[in-house]
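Apart from one protein chain that is not included, each protein chain of the complex appears where it belongs.
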Amino acid sequence: MARAAERLVKALTWGCATLSLFGLGLITLFLFREAIPFFRHISPFSFLGGTAWYPTQEPPSFGILPMLAGSGLVTAGALALAVPFGVAVALFVGEVLPRGLRDPFKVAVEILAGIPSVVYGFFGLVVLGPWLQGRLGLPTGQTALTASLLLGVMALPTVASVAEDAVSAVPDSLREASLALGATHWQTMWRVVVPAARSGMFAGVFLGMGRAIGETMTVLMVSGNSPVWPPSLLSPVRTLTATIALEMAEAPVGGLHYRALFAVGAILFLFTLLLNVVGDLVAQHVGGKR
Amino acid sequence: MVVQGQMVQLSQDIRDEGAPAFQVRDLSFFYGKEQVLKGITLDIPKRKVTAIMGPSGCGKSTFLRVLNRLYEIVPGARATGEVWFDGRNILDPRVDVVGLRRRIGMVFQKPNPFPKSVFDNVAYGPRIHGVRRRELKAIVERALRQAALWDEVKDKLHKSAFDLSGGQQQRLCIARALATSPEVLLMDEPTSALDPAATARIEGLVRTLKEDFTVVIVTHNLQQAARVSDHTAFLLLGELVEYAPTEELFTRPKDPRTEAYLAGRFS
Partner (left out) sequence: MKKVWERFGVVLLAGGAAAVLLTLAAIILFLALRGAPALSWEFITAFPRRGMTEGGIFPALVGTLYLVVGTAIIAVPLGVGAAVYLSEYARGGTWVRIVRVGVNSLAGVPSIVFGLFGLAFFVKALGIGVSLLSGVLTLGLLVLPVVIRAAEEALRAVPQEFREGAYALGATRWQVTRSVVLPVAMPGIITGAILALGRAAGETAPIMFTAAAYYTPRLPRSPLDEVMALPYHLYVMATESTFFWKTRHLQYGTALVLLCLVLVFYLAAALIRARIRRRKRW
């Protein structure tokens, strides 16, 4: 009886663990099942390299280069904000802040990550966008810059928390050794802690990048969504994610447009997968060393 | 009160005073590729205190964990050889470890009460073995009395076990082990985390427990081995160097390495 129960529980929990893997497999399968037929009509080359996206014209053209560039530009802008501030937060929390204040600060950063993306988008739409428009004298406030700023705030907690984990994983004995040699607190931080935590910080950058590229609602609401080529920071741009969100409702199921959007999804999927694997490898590299 | 195991029952009939509790034959032990025990052969007598001593890293804790097969919860651990207990080789994979561990209690280095009340800690073993609720109270009281803790805790049975002092917590762990009515008590450096007064109480307790139980105690403390045990085994780097009645081993060691250890030249 007890043994049967034991086996049953083991099988059940195994099933639960395997199901998450199965879910990932299903996602891969269904994305590609819907996307691959698309490439029978359109060559991958003209899909990735084409600069015109007119999915509903006759004949349609499906070039996602403007969206690739839009996603790239917005993500780069976001990282330019999230990486320095994220690392500063990690170092401040891990090395400067007294222990008692660390947890409240971390909760605040966590809340920043917890604010729904649609709320960020709304904030950008009604506050940040118009403000930037007025300040910079732009024809519209819905620009790549607006999206970058908001995405930067949203990716910051990811960068900060992964980097902070790396900073706090640096053993105190290293800090003490450095201080005992007469190094100042600041020197210890830059010459001992940062190098030791470097891999973790890079991992944070990769994961933050994945977060920024995959973000949908915020960019959809604030970036203007025009697939222009070449994109600029102060003009409206459109990202891969926003394209899916905007057009899926109008694309007839099973049609070429529908499949094109799944192809965009598959590219996003592969790219974020790659970023995660690289991020994990870099993070494990830290673990392996110790 | 012992509910018998389901799969392989260990026969109860051999209770002959003369027969040893454990017969260990050519026992070797590996963690992955590292060999921790090397061909150990010895008999552990019933209702006596047997001390396993040696410097840290000699494999004495591992030896103890073979006797109740607790080593199995660490992945990559493997034992070869034979350990006979009550007519069965307990290394046989068909042996029911649950039934085995019910008959062989264990006390650990650091007191490890569960984050539950005093009562629930002692009642844990009987409960998982299906003892009925109305019998529990008597069992808990008996076990706490055997562990010489009853008078100190009888008014706080439903307080958290963490409210007790370190020494009390360790006696609670002894009571918890005794509550399943084991025949053997394995003790893994039970006093290493305690102060001298608490240590003295536990040692006194060990001496009284041997009237009813076979005790195997691991220690790196020579004086403790000398004070509480009837037989002592000296382990060094996974090898059994010497095994003799305690007095003999301490006064007339046969092996030069034992002599060196007693003189304080290792550890």
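Per-chain numbering from 1; labels A and B assigned in written order.
As a convention for this text, a contact is a pair of C-beta atoms (placed from the backbone, for glycine too) under 8 Å apart; a residue touches a chain by one contact, two chains touch by 3 or more.
For clarity, every value in this text was computed on a predicted model and none was experimentally measured.
Undergrad: Using the touch definition from the top, which of A:Leu19, A:Ala80 or A:Leu136 touches the missing chain?
TA: A:Leu19
Undergrad: Touching the absent chain in the whole complex: find that residue among A:Thr140, A:Ser226 or A:Thr272.
TA: A:Thr272
Undergrad: If I consider the whole complex, including the chain that's not displayed, which of A:Ile36, A:Ala80, A:Val127 or A:Ala177 touches that chain?
TA: With A:Ile36, A:Ala80, A:Val127 or A:Ala177 as choices, the missing chain is touched by A:Val127.
Undergrad: Provide the residue numbers of chain B that touch the chain removed from this figure.
TA: 68, 70, 73, 75-76, 97-102, 105-106, 108, 110, 112-115, 124-125, 128-129, 160, 162, 173, 176-177, 180, 186
Undergrad: Which chain A residues would touch the chain omitted from the figure, given the whole complex?
TA: 2-3, 5-6, 9-10, 12-21, 23-24, 26-27, 30-31, 33-34, 84-85, 88-89, 91-93, 96-97, 103, 105, 107-112, 114-123, 125-127, 153, 156, 160, 184-187, 207, 210, 213-217, 220-221, 241, 244-245, 248-249, 253, 261-262, 265, 268-269, 272-273, 275-277, 279-280
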